[in-house]
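Since the structure comes first, as structure tokens, the remarks are kept for the end.
Just one protein chain is left out here, and the rest sit where they should.
Coming up: chain A.
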């Protein structure tokens, strides 16, 4: 695990470029900062200033090298690199509330933006007029959309929202793609159709994050009532829910067909396993705290503490985990969704950590090694 502290401001969101030499982050303000890796250090190479409100989502398309950002100013911009400078193109989303999340589709010909206006804006490029057009998915969303994920077939879109539900929509745009074949989630997919809807009844909290597995057959989401749920589209539609004993998780990611990594307010990534029967179990926390050695505090330290903190006790207020505050986003660093070797977390403490697994031949997590 290697931790890099960018600044003291929270990192609201981040996105990697294709070869992981550059990272785009937003330090909780109106700007996006792009850092370039040089040796072991990260050097700031670009600042993208166009938004008028806090940036809430960034996504970097790996093949076409375009960045899409969305913000609280109800706008989204698509940035392209021209002569070493990132040039923005405004996308009219036609929403009257802040955008909350943005994601490129797998083929990068469209992107989806979730918003507080209780709708999802799916945008595609119309080359005749040379601009981005948006289409809305409104029904039956009743509250803010917090998170989105595309299915590998480039058509289905999963959305988690504050009305306690996780839904699978069709975002089929006939102008840019062919009709999709049938999937376990459904076969008739006109734009905006709800193919599946989960959650709500009785308990439930806001759905913070959703993730499709690499095959697209499984869908996982985490919600604010400290639960993780996975549903397998090929095995009927009863979701398997695990009530954790931790604080709510904020971000979830499939790292293989059977394993899910999630992280949240406990400042520590956790691994869950989803077996072939579809039931979910907790495996372990991935941040193994070093055994703290309690040692006698020296006289010099005692006086230093008296000066700095007006106390003589050796009270360490730092958390045991690597991250000192909630983790808001988990992303794949090395590998892909079917076999991830390293993943990256960023959080409210302004730090970015890269975690490394070694997977055994049974695809069971054996140990987490330090980088």
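Here is the rule we use: a residue touches a chain if its C-beta (ideal position, glycine included) is under 8 Å from a C-beta of that chain, and two chains touch if they have at least 3 such contacts; residues count from 1.
The rule is simple: contacts and distances are computed from a predicted model.
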Name under which UniProt lists the unshown chain, selected from "Hemoglobin subunit beta", "RMD5A protein", "Actin-related protein 2/3 complex subunit 5" or "Fructose-bisphosphate aldolase": "Actin-related protein 2/3 complex subunit 5"
Contacting the left-out chain in the complete assembly, out of A:244, A:328 or A:346: A:244
Given A:103, A:151 or A:224, the one touching the chain that is not displayed: A:224
Residue of A:205, A:278 or A:335 in touch with the missing chain, whole complex considered: A:205
Missing-partner contacts on chain A, residue numbers: 164, 202-205, 224-227, 243-248
